[in-house]
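What you see is the complex with one protein chain gone and the rest in place.
Let's look at chain A:
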Amino acid sequence: MPVRVAENSAPSQVSGTNSGNTSPPACTLLSVGQAFSGTQNVSSLQKEEAWRVNVRIQGCDLEHGYLCGTMEALNVPMADTPVVTFWEGEIVDTKNYTFYTGKWEASSEDDKRHWTKFPSFSPLLNQVEVDGGKSLDLSNYPYIFMRWFYQWLLLRS
């Protein structure tokens, strides 16, 4: 019978000035060349639609909380071939970026509403409501939170 390894999954908090590293740790899964597949839900009130997507990480700069890559959407209606786009991302590391987007008219309510869709976010919600999560120590948290932004369409030659 499998034994569950107990873990303390609530992230610790740091008080006062930031003396140590509280950013998410380096992770082999989040590095240049890694690929993921999944779906992007683009449903609206008018219709249900989801694209199968393949993502490839092309750049990962933990120091600046930056990453980028391509996303290939496979079953986009009206597209003959897969649609490939280039995106850039922000890593929520409490140093460069917090859970609050802070731009493009995204309110903190919008942000919380979106993040709450992830079960892994719930232990963090309380602290995020206080200060956007700036004082969270994510260095031992087993999840990495990111925001990805579409940049441009890539035309395959």
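We take it that contacts are C-beta pairs under 8 Å (C-beta built on N, C-alpha and C of every residue); 3 or more make two chains touch, one makes a residue touch a chain; residues count from 1.
Definition applied: contacts and distances are computed from a predicted model.
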* To do: Just go with whichever of "Translation initiation factor eIF2B subunit delta", "37S ribosomal protein S25, mitochondrial", "glutathione transferase" or "Armadillo repeat-containing protein 8 isoform X2" UniProt uses as the name of the absent chain.
  => "Armadillo repeat-containing protein 8 isoform X2"
* If the hidden chain were put back, which of A:T70, A:S108 or A:S135 would touch it? -> A:T70
* Among A:N21, A:N75 or A:Q151, which one is in touch with the chain left out? -> A:Q151
* Residues belonging to chain A that touch the chain removed from view -> 2-3, 5, 25-28, 33, 56, 58-59, 66, 68, 70, 86, 88, 139-142, 151-152, 154, 156-157
